[in-house]
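Only one protein chain is missing; all other protein chains are in place.
Chains: A, B and C, in written order; residue numbering restarts at 1 for each.
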Amino acid sequence: MIELGPNRYGKAAIRLVKIVREPDRNRIRDLTVAIALEGDFAAAHTEGDNANLVATDTMKNTVYAFAQEHLSGPVEAYATVLARHFAAMPQVARATVSIREHRWAPIPTDAGPSPDAFLRTGDFTRTTSVTATDDGGLEVDAGVEDLTVMKTARSAFRGFPRDALTTLPETDDRIMATKVTATWHYGPTDLDWDAVHDGILGTMLDVLAEHASLSVQHSIWIVGRAMLERHAALAEVRMVLPNLHHWLVDLSPFGMDNPGTIFTATTEPHGLIEATVRRSADR
Amino acid sequence: MIELGPNRYGKAAIRLVKIVREPDRNRIRDLTVAIALEGDFAAAHTEGDNANLVATDTMKNTVYAFAQEHLSGPVEAYATVLARHFAAMPQVARATVSIREHRWAPIPTDAGPSPDAFLRTGDFTRTTSVTATDDGGLEVDAGVEDLTVMKTARSAFRGFPRDALTTLPETDDRIMATKVTATWHYGPTDLDWDAVHDGILGTMLDVLAEHASLSVQHSIWIVGRAMLERHAALAEVRMVLPNLHHWLVDLSPFGMDNPGTIFTATTEPHGLIEATVRRSADR
Amino acid sequence: MIELGPNRYGKAAIRLVKIVREPDRNRIRDLTVAIALEGDFAAAHTEGDNANLVATDTMKNTVYAFAQEHLSGPVEAYATVLARHFAAMPQVARATVSIREHRWAPIPTDAGPSPDAFLRTGDFTRTTSVTATDDGGLEVDAGVEDLTVMKTARSAFRGFPRDALTTLPETDDRIMATKVTATWHYGPTDLDWDAVHDGILGTMLDVLAEHASLSVQHSIWIVGRAMLERHAALAEVRMVLPNLHHWLVDLSPFGMDNPGTIFTATTEPHGLIEATVRRSADR
Partner (left out) sequence: MIELGPNRYGKAAIRLVKIVREPDRNRIRDLTVAIALEGDFAAAHTEGDNANLVATDTMKNTVYAFAQEHLSGPVEAYATVLARHFAAMPQVARATVSIREHRWAPIPTDAGPSPDAFLRTGDFTRTTSVTATDDGGLEVDAGVEDLTVMKTARSAFRGFPRDALTTLPETDDRIMATKVTATWHYGPTDLDWDAVHDGILGTMLDVLAEHASLSVQHSIWIVGRAMLERHAALAEVRMVLPNLHHWLVDLSPFGMDNPGTIFTATTEPHGLIEATVRRSADR
């Protein structure tokens, strides 16, 4: 006997730009939105019966139409309205709305920040993911991605096991570089989202900068724990950190020292470290 | 109280090329390998104690060193040896080895297929993922990715619900294009991997080509069911299919008909349909 | 005094798919088209006077509208019609149409090649670039890109100069891997384009496979010269070849030999070798 297992579907990579036209300046909201639905879609698969199958084109239309009224504040609020809209459909059990927000800053001019010309900042992308369920449940995650950091001191890696295939020397002083993907889960589902996000990100960056790292795993724990300690709204923090190795270049063939100065940056291969730090009371 | 949650780590994007030098021809094995370990790594996080933390650099060395002896047949066999090697370490509970194999074909020459010059085929990437556990367990998945298909007939989409935000017309004849990511789970863990993979992929392509699609969901079901029906070694098939929309270009402003001929290909936004088809006896 | 220098403009990345519906099978034409115009556009720059400035949106419309009638044969013929259309506009001095054609093959099924389901081959992209000028001139280039080859024998690199900064050992036997971008210029402007392209590409692959390489520069010469010798329609061949280094992995720390077997594939950094081979009578 063959059966349908877990399934979901939706629209991805919906590119939405909203220009908020205020009296003396504009603001840009620049989002990439994805919708995913789970629910009663078995007949669509096994019978080709599309009666329950909301077109992904309709999802796209909904994203644009709702932006007019509902994208006036934080992305978490907009995602919540969208997720609840889809979860209210009788055939839908869970609706997840995932948003990446691309950041723009006014161009600095001789006359001050431009009211209507902007520069994409490129330092990181803010993310959120909101899931609404047919029983009224709501789960709100947020985070950042594409945030690349480098620690040029206070990073060590030693004391690891050595076997016949181990050649890596121990070091008290290495470069640690990574492109952070961090996702956190909020306890409450109604917060001052922008302020909370700013605060959490501030803590993350502050501790990333300040701590002494004994491994990438150690860094995730220290940073994640601090985020949870300082921000009561957080239930859980998850980080996925590639270890983007910077190897000291051997300049000795040229009669030169290289005391932690000249490195080659690599992306292949890379370490990949993933961990969740959470409140134990949640479990 | 704050605690460490789920965590794993490893090395990703290890690029390995092995040249198998046979008497009258060479063969290329071109792999991208990733290793991920789960186990007793709590102290590495919370204490900075690396005594259990196999360096990811050692994982990379192991991949290269083992390739000399163990990469003589299917990638599943090589992945199994690697996964068991890591799972045998006392601190490791689960070791997962994921491989993408890039395909090369001998260059056709006037004198026949070249013995030592090759062309990367680019039609798809073969994948496998083998997980070994400390209790001797073994799970073998395989699949393909980056396999792009287009059906220029026998694809419809109609009968879907219409609400105030629905504008998509129904159609009996659309282009269906997708970049297939398919993963399947094997029941047995020791098979004639290459022959089995060829057979399963052959079925997938055959049914993708032959069936009449009423939706992408419907296609996954039909194709996945056929794969399970025809291949006893399969326990489950999972597909992730973007719907890469091809929109008919409106040529009427130029006084021209466009009866299903001229399309614009798009990637943003795209539908994204994911489903698992499985044997119910397995559950 | 400040003046306008060289300038051109157009539309790039126009994605066009044409389904040719024949009685017993379909065929896919899948192109990415770019249009670039040079001509009397000074006032558009210096005065903001757009009277001469054909909208790039109109270029896109033209690509789609012309595909209905004119994309029935080789891309060179279609590009020629488009280039001449734009060059006939009074303000246009030169119009260049550049096309990349993506390749699809019928899916093999139990019943033979599918009439209406296709697999993107991914082995290379066929390119052309046609320039028409207002004096009736026509220049036709063609080529391939994204064609990745590897020679696992018959590639050496020795005898190069050594200075205080040279550490590379000489070798009689290395892997040579590259992603070929080849462009050739045709003498005639009306040929049996598909047959000619197949023949030239066949020669390129044949000689790439068969020759013994003393350097990438040497390879370009040998391959380019053979292409010109065997194909009278060719005036010039230009190749841009990255040297995608494959480094032998040092397995000696593990007590293992590595006699040209286990390599790591790299992309950064890479050699980059560019050269033109041509008929001297042309100059």
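Just so it is clear, contacts are C-beta pairs under 8 Å (C-beta built on N, C-alpha and C of every residue); 3 or more make two chains touch, one makes a residue touch a chain.
Small disclaimer: the values here were computed from a predicted structure and weren't measured.
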item: Residue of C:61, C:148, C:178 or C:261 in touch with the missing chain, whole complex considered; value: C:61
item: Residues from chain C at the interface with the omitted partner, ascending; value: 1-15, 34, 36, 41, 44-46, 48-58, 60-62, 65, 157-161, 163, 165-168, 214-218, 220-221, 225, 228-229, 236, 238, 242-243, 267-281, 283
item: Interface with the unshown chain - residue positions in chain B; value: 164-165, 167, 253-254, 266-268
item: Interface with the undisplayed chain - residues on chain A; value: 15-21, 26, 28, 30, 61, 64-65, 67-68, 104, 107-111, 114-124, 146-154, 175, 205-206, 208-210, 246, 249, 251, 253-254, 256, 258, 260-266
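Convention: only the chains that are shown with their structure count from here on.
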item: Chain ID, smallest distance between chain and overall C-alpha centroids; value: B
item: Distance from chain C to chain A - Cα centre to Cα centre, in angstrom; value: 38
item: Centre distance in Å when chain B and chain C are each reduced to the mean of their C-alpha atoms; value: 29
item: Rounded Å distance, chain A centre to chain B centre (Cα mean); value: 24
item: Shared-contact residues (touching 2 or more other chains) in chain C; value: 253-254, 266
